[in-house]
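There's a structure below that I have some questions on.
A single protein chain has been omitted from the complex, and every remaining protein chain is retained in its original position.
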Amino acid sequence: METEKINFLKTYLSLYISHFAVLADMKKADPEMVVLDVRNAPAQVKKNQIKGAVALAAKDLADHLDELDKSKTYVVYDWNAGTTLGKEALLTLLSAGFKAFELAGALEGWKGMNLPIEEI
Amino acid sequence: METEKINFLKTYLSLYISHFAVLADMKKADPEMVVLDVRNAPAQVKKNQIKGAVALAAKDLADHLDELDKSKTYVVYDWNAGTTLGKEALLTLLSAGFKAFELAGALEGWKGMNLPIEEI
Partner (left out) sequence: METEKINFLKTYLSLYISHFAVLADMKKADPEMVVLDVRNAPAQVKKNQIKGAVALAAKDLADHLDELDKSKTYVVYDWNAGTTLGKEALLTLLSAGFKAFELAGALEGWKGMNLPIEEI
């Protein structure tokens, strides 16, 4: 059972990327990551987003895959970690052959640590 | 590893049902779903619940399976998505041969979207 738990945890954790990795990439001259805001909400409800994020609602993602760049790594996030939208988007991206991760802690965690956001 | 991630995500997401699906079913003349409030708390602590939900605490669920209807689909929820109670209830229901899902976002998400609740 311990092996099963360990394998489960490894796969679970392999879906996520930490804010540290995202912040470090943001500082690069040529960032490898694109942060995707996959919230299914209009801008007036969202009000703000992670600095530099691209808004692409999870419900529209499958129809816009041809606008994405296979050389990039996509980091998806939803409002908080309690929703399944980030994992739905992640499944769509991985199934289409993109490199993708979910942001650990989601937007709520990002804001809780006072990391850079921007008004929209 | 990508296949492993994809399979993990598919199984994970297959446990959940969205509020969209639950709301659509609620509007049917003959709904297929029964929403189960599995919170282990008395009514005066819970104060309100999802409209039309049946209160059946997770700790009591195993003793009341014979009162449930195999022709229905059960949708369980707890206070929020950070607890394990919904998944415990789901395991009990699936193991007993019921069709069952956990409500994505739990009660917190439902209230956050101002979906119908009722006082209890």
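Each chain gets a letter, A and B, in the order it is written, and its residues are counted from 1.
FYI, a residue touches a chain if its C-beta (ideal position, glycine included) is under 8 Å from a C-beta of that chain, and two chains touch if they have at least 3 such contacts.
Because the structure is predicted, anything quoted here is derived from the model rather than measured.
*Asks:* Among B:17, B:56, B:81 or B:103, choose the residue that contacts the chain missing from this document, as touch is defined above.
*Replies:* Selected residue, touching the omitted chain: B:81.
*Asks:* Taking the full complex into account, what residues of chain A touch the chain not shown?
*Replies:* The missing chain touches chain A at positions 1-2, 4-6, 8-10, 12-13, 16, 18, 80-82, 104-106, 108-109.
*Asks:* Spell out the interface residues on chain B facing the chain that's missing from view.
*Replies:* 11-12, 14-15, 81-84, 87-88, 90-91, 94-95
Here is the rule we go by: only the chains that are shown with their structure count from here on.
*Asks:* Just the number, please: Cα centre separation of chain A and chain B in whole Å.
*Replies:* Between these chains, centre-to-centre, one finds 26 Å.
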